[in-house]
Every structure is written in C-alpha cells, then in structure tokens.
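Data first, discussion second: the structure below is written as structure tokens.
Note that one protein chain of the assembly has been removed; the remaining protein chains are unaltered in position.
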Amino acid sequence: MLEDVIKDKCGVFGIWGVENASQYAYLALHNLQHRGQEHCGIVSKSPRTFYRYYGEGIVQDAFSKKILEKLRGNAALGHVRYRTEGSSNIKNAQPIYADTKNGKVAIAHNGEFANWKRAREKVKELGHIFQTNSDTEIVLANFAFAPKESIEEIIRYSFRKIKPSYSIGILTENELIGIRDPRGVRPLVIGKLGNAYAIASETCAFDIIGAKYIDEVKRGEMVTINDAGLKRIQLSPPEKERLACIFEHVYIAMPNSFSFGSKYTNSVIRKEFGKQLAREHPADADVVVPVSDSGNSAALGYSEESKIPFDFGLTRSHYIGRTFIEPTQQLRDAKVKKKHSVDKSVVEEKRIVLVDDSIVRGTTSKKLIQIIRDAGAKEIHVRISSPPYKYGCYLGVDTHDKKKLIAYTQEDNEKIKKFINADSLGYLSLEGMLKNEFLSKEGFCTHCFDGIKKISRR
Amino acid sequence: MLEDVIKDKCGVFGIWGVENASQYAYLALHNLQHRGQEHCGIVSKSPRTFYRYYGEGIVQDAFSKKILEKLRGNAALGHVRYRTEGSSNIKNAQPIYADTKNGKVAIAHNGEFANWKRAREKVKELGHIFQTNSDTEIVLANFAFAPKESIEEIIRYSFRKIKPSYSIGILTENELIGIRDPRGVRPLVIGKLGNAYAIASETCAFDIIGAKYIDEVKRGEMVTINDAGLKRIQLSPPEKERLACIFEHVYIAMPNSFSFGSKYTNSVIRKEFGKQLAREHPADADVVVPVSDSGNSAALGYSEESKIPFDFGLTRSHYIGRTFIEPTQQLRDAKVKKKHSVDKSVVEEKRIVLVDDSIVRGTTSKKLIQIIRDAGAKEIHVRISSPPYKYGCYLGVDTHDKKKLIAYTQEDNEKIKKFINADSLGYLSLEGMLKNEFLSKEGFCTHCFDGIKKISRR
Amino acid sequence: MLEDVIKDKCGVFGIWGVENASQYAYLALHNLQHRGQEHCGIVSKSPRTFYRYYGEGIVQDAFSKKILEKLRGNAALGHVRYRTEGSSNIKNAQPIYADTKNGKVAIAHNGEFANWKRAREKVKELGHIFQTNSDTEIVLANFAFAPKESIEEIIRYSFRKIKPSYSIGILTENELIGIRDPRGVRPLVIGKLGNAYAIASETCAFDIIGAKYIDEVKRGEMVTINDAGLKRIQLSPPEKERLACIFEHVYIAMPNSFSFGSKYTNSVIRKEFGKQLAREHPADADVVVPVSDSGNSAALGYSEESKIPFDFGLTRSHYIGRTFIEPTQQLRDAKVKKKHSVDKSVVEEKRIVLVDDSIVRGTTSKKLIQIIRDAGAKEIHVRISSPPYKYGCYLGVDTHDKKKLIAYTQEDNEKIKKFINADSLGYLSLEGMLKNEFLSKEGFCTHCFDGIKKISRR
Partner (left out) sequence: MLEDVIKDKCGVFGIWGVENASQYAYLALHNLQHRGQEHCGIVSKSPRTFYRYYGEGIVQDAFSKKILEKLRGNAALGHVRYRTEGSSNIKNAQPIYADTKNGKVAIAHNGEFANWKRAREKVKELGHIFQTNSDTEIVLANFAFAPKESIEEIIRYSFRKIKPSYSIGILTENELIGIRDPRGVRPLVIGKLGNAYAIASETCAFDIIGAKYIDEVKRGEMVTINDAGLKRIQLSPPEKERLACIFEHVYIAMPNSFSFGSKYTNSVIRKEFGKQLAREHPADADVVVPVSDSGNSAALGYSEESKIPFDFGLTRSHYIGRTFIEPTQQLRDAKVKKKHSVDKSVVEEKRIVLVDDSIVRGTTSKKLIQIIRDAGAKEIHVRISSPPYKYGCYLGVDTHDKKKLIAYTQEDNEKIKKFINADSLGYLSLEGMLKNEFLSKEGFCTHCFDGIKKISRR
C-alpha cells in the first residue's frame, strides 16, 4: 500500500479499572497510530469528573507528561483519526464528549454509518446541532433524545436506526461500553489486565500495555465494563451474514494483530495471500521484493510458494519529519525516494517480483518501478496480494472518490500495467483471496473489490 | 488592574462584504486581544461553504498565512476568549459552529446568561448535548429546536427564555447578525467599511481595519448584515433600565474605545474618575504614579485635579514570553518585577500617590508597594479609581469566587490598607463614579461594587 | 524611536557567588531584553565545568526550567543580542566560549571596536580563525595568543591594540571580569547582592534580582570578581575625554536605569530634554502626546515646560506575537496600527504636539501621523527630543547605513517635515541637549548627530 491515499478512519481504545488510565490510553494509541495520524484525543474519568485533551499529529508529539497527569482517573477512552479532505479541524477530534440529560458521555468511533446522510437529517430535524463533521454525533444525539431508562435501553435506543459500520467505545459516568454493529464490519476486541478490562480496535493495542486479548466484541454485542467486571449483552441479533472488512486483513491492521476472530495474526493471512498469488500468477524471476513494509508478509508467502528467493530490495526510511520541503524540478522524484531506497545489489540485472498489498492511484507505484529500473532491474513483475482496488469504501475507509482509483479509471489490468510501466501485473483473485484457510469463515465485505453494497445507504 | 485575576470573558468581531474577510477578522481580533488570550477562532464563509480554525494563545501566534488563506470567503466571524479554571480545552474555543435543521451557523458570544444553569438543564431535557462548557450552546440548541421560519423568528425563538448578559455575533448561511440583550450589559458596536458592515465588542477593532464606528447595537436589537446592507430590528423591547457594565469603563475596554454610547473614549471617562478621586481623597504628596498601563488615565486626572505632578514611576516590560520560569526562593518577588520596574529617581524620598483602577486579590498590590518602598519612597498613598471590588460578577466577567476578593474578605478598607501596606488608601465612591459627566446617562450594572443583582438567575 | 531600525547591539550580565547563578542571569537578561531580541545565551560555571546554552528569540521563550537546571554553578555570564542584516546565525550568539592555552573562558560584549577590520586582519594573520561574524573574537584570539602570565597581564595584552567601544564581561576559570574602554563609550555597572557581586549593561538588571547598584565600571577599568570579593584595577589610563554614548540617554537605556554615572535615571534626563525642546520649539497647541513608550518622558517634560496638557493619544499593544501576517493591499497601514492605536477623544479637533525621541527612516512617523490625522487631529507638531539622527553609529549601534536615515538623505528639516507630513517639526539642538543639568559633565560621543569621529578606525 502506497499509503498516502487509503487510510483507515480511526483507532479506538478504552480501559476501566487501572490507576493512571490515561497513560494506558497513551501507549495503546501509540500502537494504533497506523489507524490515524492527524488528531488524537483522550477523555479520562475520575469518580466525579471527566477530563479531556485533544492534539494534532501523532500521540507522542501531542501529549506531554503534564497533560497526561491532568487526565486523571481510573478510566480512559482514546482515539486516533486521520485527515479527510477539507475538514482538518481540531473540533472534529474524538472522543466527542457531551453533557446530556442522560448524563455525561464520551464516544469514540471507528466506522461510517451507511445511512449517515439520512440519519443526520433526521436528528437535525429533532433539533440536534452538528458541531463536528462526523456521523458519530448522530449516536450522541440519539443518546440525549432517548427516554431516561437503564443505560442498556438508552444505548439500544441510540443505535436503533443506525446502519453499520460502527465499532464504538463509550465512556459514561458509570461504565465503559464497547459496541459493534450487527454486521461486524469494523473490528473491536476485548482485553484483560489484572482485574481490569479494556477494548481496542486491534489486539496490538493490548500488547504494549501487557493486557491479554480475550475475545472479539461480537456482532451486535454491547460489552459493559465497570468495577463489577465485564458484562456482555447481545444488543441486537447478529445479521445472518457478517460483513467484516476484508481490507483490514489485506492492509489496514497491523501484521501482528488478530483480526475478526481469526486464530492467526494478519501476517499469517497475508503470507497465505502471497502463496495463492504465486499460484495464480507465477513469474519467471530471480528475486521476490516486497514494497516495505506493506508487502512484507505477502512477499514472503510468494517466495515460499514460488521458491524464488525473498530479499529486501527496498529500504524504508525511519526518519520522516513533520514537513518535507518540495524539491525543485530536477529533484522531482525525491519525494518517493525520501521514503524508499533501492538496493542495487539486490535488483541489478535481476528479474524482480515486486509484491505489494494493493495499488490505489498508481502514481507512486509508477515512480517506484522507475527507480528500481534505474537501479538496473531487468524485469519487474508486479504482484498484488488483493484484487484490483476499484470501488473504494462506503463503510469507513476514506476512498469515496472512485475517480482517483486507477483500477476504476483504467479499462483493464493491461492498461494499469502500462501506466505503471511493469513487465507484468498480477492481482490475487477474489476467490483466491476468500478461500484463505486462515480467515474466519463468517463472511466479509468485499465491496472495494466487487462493488457490491450489502448495506442500504437509506 | 493587576491583571492576572479579573479578565473579561471574550471579544467578538464579525464582518460581511469584503474579500479575504478572515484577514480583517485576524487584525480586529488582535485589537481585541486584551479581552482574552487563551483561545481564538475564526469562522469564514464563502457563498457555499463555512471554514473554521481554532488556536491556542494570542491571535498572532495561532494563525499563519497558510491558515488565513484557507479561511476563504467574504464573511467572517471571530472570537477571543480567556481561561476559566479547569476548562482549558480547545473544544471550548469559539465561534461555535453547528450544522442544524435551520441551516449552518456559527456563534460568538460575550457575556453570561444569568439563568444559564436552568436554561442549560431545560435544553438538555429536550435532548441537546453540550459539547462545550459554554452557556453559548444554549442559544444554538434553541436555534436548532426553533420552528423553521424566517431568520428573525428563529432568532427571536432562540433568545426568548435567555436572560442577559449577551452580546452575540452569529454567522448564518445568508447573513451576519449582531444581537445585544435588552439590558445592554455587554458592549457591541457597528462599523462601516466602504459598502461593508462589521460588528465588534469594541470600537478599537474598527480602527485597525480602517472601518468607521457608526453606532452601538441597541439594547434588545438585532442587526442583520448581508449583501443588501444593514437592517436593524428591535427584537425585544428594551428594558426600562439599562444595565451596562460599568467595569468596561473602569478597566476592561481599551482606553481608546468608545463604550456604551458615550461620545468620549474610555480614557476621558477614566481621567474624570481620577479627578473625582482627587476630590474625594486628596493626598499630601509629591508625585502621582500610575500602575501602568491600567492606571494611566485616572492618574492623569488625579494629577490634573490635585496639581500634583504626574510621572512614570513604574515601567512595564514589553517582553513577556510564553512561560516564565518560577525562580528560586531567594528570587521570589521576581514574578512581579518581571512585569513592573520602579524608577528610583521618580519615587525616592517622595510621597507617592499610586493610582490604579482596582484591587482584586491585593497580593500583587502588596508586592508592588513593597518594591516601590524598597526604591526609597517615603509614603505611598494608594488611590483606586473605582469603589472596592467586592462582589465579583455574575454577568460575564470571571470573578465568581468572592472569597478571593480582598474587598470581600477584609472587614473594611483599613484592613486592606494594612494588608497591602499602604500609608493611606482611598477608593472612588459609587456616587462619585456614576456622576461622571462623560458617561451615558442610561444606567449601569454596579453589582461588582454594591452586590445588587437586578437580573434573576432563574 | 520607531524601533524597527536602530537597535543597540547587546546587553551583558554577569554574576559570581550565588547558588543557581544561571537563574539570576535569566532574570537579569529579561530586564535587558530591550537591548536585543534575536539571540540570547548563558554560560555558567561550577568549580570545574563550564555549561552553556544559546537560544533564539527572547529569554523567556528560549530558556526552559530544564535548561536552567543544567546550567549549574555559582557563576554565570549572559548576553542578549539583536539581528544584524545577513547574519542571523545562532553561531554568532554570545557569550562566546573558548578553550585556550590560557584556560577556559567565556566572553560577552557590548560595543564595536572602531578598528575591528584592521584588528581582525591582524589576528587572522597570526592564525586565528573567525567562527563568528563578531569582532568580539579578536579579544579571544589575543587572550589565547597572550603569554601565560597573570590574568591581569593576559587581559592587558588582549586589549592592548583594541580601540573602543567595548564593555565586556569575561568569565574565566577563576573569576568574573568586567572591562570598560578608556573612552567609556558603552555602559557597564557594578551591583552587589549580599556578598556576591554582579556586572550589567544597565542598572535595571540589578533591580529584578534585588541587587544594589554601587558604581559604574570606570573608563579603562577592569573589575575582578571572585570568592575573595571585588578588585578594581585601572587597566589603562582613562582618556582625557570621555565619549559616553549620548544615545543611551536619549533612547537605548531603560527609563529607570542610571546611565553613565548620572545620579538621575534616564527618565529624569529625558524629561529635561523635553523641557528644553519646549523652550527651543514652542508650539501653539492643545495637547502633548508621546509616541509611547519611547517619547513618554520627553513629552512629560515638554508638557511641564509649555503648560500644554499631557495626554495619551496613542496606545501601544501588549500583544505582539512571533510573526505578523502581512495583510493584503487594502489593509496596508495595519502594520503600524497593530502596534499603535489612536485615541480619538484625545486628538480630534485638537492641535497636537507629538513627541518622540528620534526619527530614523521617517516611514513609520509618516504613517503614524496619518492615522492621527485620520482620527481628526487639526494640526500635528512633531517635536523630537534629540538632534536630527543623521550619521548613524560606528561604535556599536546598528545604523551603519546612513542612506536609510531620513535626516541624512533629506536636505533639511523642512523636507523631512514635508515627507512625514507634519504641520511643524522641531528637533532639540545639540547644545540644548548637552547642557542638560542631569547629565554627567564628563563628555559624550555625539557622532550620530554631528558626524564627528573621535576614535580612529585604523
């Protein structure tokens, strides 16, 4: 994934029952940082008070010791998010906090309500004001309009007309709540740390704080965490068909995270994608080179299956600063090169299999192929460990504009191959992808590849 | 005013009908900076889109050229605010923007609704969620709950149960609106620039952009500005008694601003306060020294009336940075000295009349008097150009906690004199203050001095 | 002084014999901040080690608590400096530190060696390398080339071929040294704090740390401070004629500093300049208005002598941030207005005497006069409390380029008057300036006014 285009919407983490809970959130958000680097926020709660802080950029830059110390209490909810065009406004940072007739509440959301336009208009009609650009506020509006009953009933009311996708953490005055939509589109997992419980978008968030991954939040489930421990309620019956986002397995989630109930980390799944890719699109070549780091696991799999040796032909810089000064015309490919360096000894005079997880716009691929060619590669056979990324996402990954997707704008793969100037190009087939034995068998959303929308936008 | 305690809540500025409107807002907010230094924000509007940006600190540090350029359009609304304890959160920054059933809207508020607690509960009951700590949101809630009618009716509905104080700027999709409460507590003025109109908390905001001050927004009035020009509507009949904040004249507003319809700038009014102070509390002294810059005008007046020469015995530093490192114990009065320096030649062997506009906690006064004494002053006669600041404010100036006010905690002025270690202490009387010929005759709120609340908090 | 052009080169402070000496330097430099805002630096010394830190901007922004804590030891030397064109390089920051055959040493300089070009070439010939653009390094070079003898002899050697001006602080392994040139051009004073001693460019630096001003460093004197106390040596016989910089009295030094042995602070001297100005250039006017804050004292004097009332017609902003965004064409006078605001009630329909200490380029004066006129002033009579600033300085104030000085480029005062668009213009005469009774009688350099160079540049 040439990661300047597709970015997952968010990462969520919540914990209840540890001293200095905000410190746990800080660390966990660091391990979820790949899910969003524009804004981050933490809301913490002492018995009586909510504290909150929001910053720009990555967690390690936005939070200071002083700020963390002010975020007191034994419960915390955190969020990272990425930039959507035209809305780089810190008021959109999450967790969104609100003081409502049903109590104080903070909410952190990963996903996108398929029917958000309609749902937004409806709560606007009821008098809700949207202070953020986020559909997340719809839930808060419902929360506030709900009759004063048990928290379970309030939550049920809040989500009754909301269509997936959503994986949401809610911090109320009395509990931490995790909710996942009945289709299970976006991930949400439960961890345990001593007597405390936590929820997170990915299991890697638990690793850094020493918590143990115990289960997914189930489809349509609401988990409630407070001093009494963990309570699990099936809020709505799970839909027959799960629609877990296959792209989490392909690219979004960390390789060492367990996603969607698979017993295997994503790296294992991705390696198998690579093996299948090798079966479907063999190549007569000398070396398998991953686009680091997104193509690493698939490339290993391709190599294992094809018996073509794996090697690091591209090195990724560790030193990316806040701003990169656009160089003059003569230096125009510096922008790609500042991130990726070619290893001449690995590629020179070689026939390369270049493995990546996907191609989005194609422009970066084109440049990358050029600099590998400049380093002396004889042939470059591009292999992509997922089908053509053609239709973008309507459920929470920011690629609404299909017209920017090369697989959408180009007639066929031959045209894409020409555009990026590869010697050959092979994509993993949709069937090949889905028969991966390490995937859970419960069903996936594959809209970005096949364009089929199974959730109504109304 | 030893200005680390009393701070006015906010400054508001709006303009409609100029290219690069956000640049005008930027400059105007700079000239309103004394009304709040914690957060600042600008919302601008092109024909179809609202843009917004919020920053910490002063306007010149928070905004960059790049940001201003992104705040496109011919209309803009801006706001500066100060810190209230425990709520230093950028989500509280204004103008608050909302997308509502009655359209998109941004609102910037100066003041405090006397009945905000009750009003807040009421709209919460209706389902409104408070995302900020500000009472301003109540208006937005009402705006959204209002029946869809003309903007005039929506505004009327929004304010129908709101008690003063408020001076508010509202930017909607079709107009810029300025509203002032029927008591006229906080200021709001109208300016003209070519064919465009602007509103601001003070006339000094017009000076920097070259606009002409044409009138106050009247009590209970709503002014509507759009491409058709300026329209003025009496939204609610003005209350018989105006309750303009006398403390704006005393301290808050810039000396060169015209406040509350007076034909004279505040410096003229303050000078007259000083004259009356000289009449009420003469002193046998050698030199009149202002606490710069807050006591400047009153000190000039005192000098003119008493014939005691005026001189600058205290110099104020121009170089106050972002953070001041607390010095070690031996250097403990450095904190006062970093801002104020004494001129020995002016005070040595002299009997000083030290003039300031008010005493709040008394701790800074005490230190200041000590450093003047250390410089050799023989006697220090403190003269305050307003009555004892005893009851704080319930209408928008942040001194709710009376217990921090020395005039409240000390039995009488003699005790205050002793605490600050002055040779004598004289406050301007309430009557003396109000008979100032340069004041408009329409009535003032003097609660901070006499404790009388004329607006119900229910 | 419209202070964007003439800026004094530097401020110096040193102290020996207090715990946390760097904290004292930090505070003292804050009070010397008007002498330079580009770079600042502190070198401290524990028994065996030198510590140093340099930063950009003002002291309060450049130093943090953490940094001050690392600057350990009981002795410290600090420096502030301003920008010279084309050399905004942090390597030029002072105190310059060096490890030499004659020991470790740090040096902080205020002044400019009249013969620096020649002197620089000479030590370059000996093999010295200039790592800064500063002439200060010449002394360090000499220090290192000096035979190993007593520190007195080394210092004597170091300065033997250096022509004024210089006021220098030197921190060696064994003492803190203060040196002033035999002409006494730039200031340097001695303070006492308990058993410790300090040196500084101005007495105001002592005020903030609670030290007592005890004397000037005499012309040609070297004062040595260490644990044994203060030792004073006449390093070179003082020249017959002192050449103290009269411009320190006029503008550079703080109003509350005692400069050049006068028993009166500069505010007293400046007030007398104002009185004499009133005698030489009376005006038929209604009010005397200072350009704040540089014209304050002179305006008071003018008022006192002329019996025309003094008033604040211009207000200076306290909120100047790091960067000011250049506004669009329509807002082009915003740059002056962001600093100075006019008080309409003070100036409208009035004949104004506008008092300032000097006019440099004239461009800001012109704009300032225009905004006062726009506010309704009937007549503006500009009075300058020093002679025409015509020749700049060759001894340490950055105005080498005469061609930028309006008094140099314009034929006569009539032309200047027309350029700035004043109704009349009067400068204090050189004779009038020098007969000021509060000045020490020992002689001044008046080169910037009369062009006479009494120190050879060879």
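All chains are identified by letter, namely A, B and C, in their written order; residue positions are counted from 1 within each chain.
Heads up, the rule we're going with is that a residue touches a chain if its C-beta (ideal position, glycine included) is under 8 Å from a C-beta of that chain, and two chains touch if they have at least 3 such contacts.
Given the structure is predicted, the values throughout are model-derived calculations rather than measurements.
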item	value
Displayed chains contacting the withheld chain	A, C
Of A:Ile162, A:Leu300 or A:Leu425, the residue in touch with the unshown chain	A:Leu300
Residues of chain C (touch criterion as defined above) contacting the omitted chain	52-54, 89-91, 93, 96-101, 124-131, 140-141, 143-145
Chain A, residues in touch with the chain not shown (by the definition above)	18-20, 23-24, 26-27, 30-31, 33-34, 37, 57-61, 63-65, 68, 204, 207-210, 254-256, 258, 264-265, 267-268, 271, 293, 296-297, 300, 304, 309-312, 315-328, 330-331, 333-334, 337-338, 341-346
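Note that only the chains that are shown with their structure count from here on.
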item	value
Arrangement of touching chains [line / ring / star / complete / other]	line
Size of the rotation, in steps of 5 degrees, that lays the CA trace of chain B over chain C	180
Rounded Å distance between chain A and chain C, as computed from the means of their C-alpha atoms	59
Touching two or more other chains - residues of chain A	none
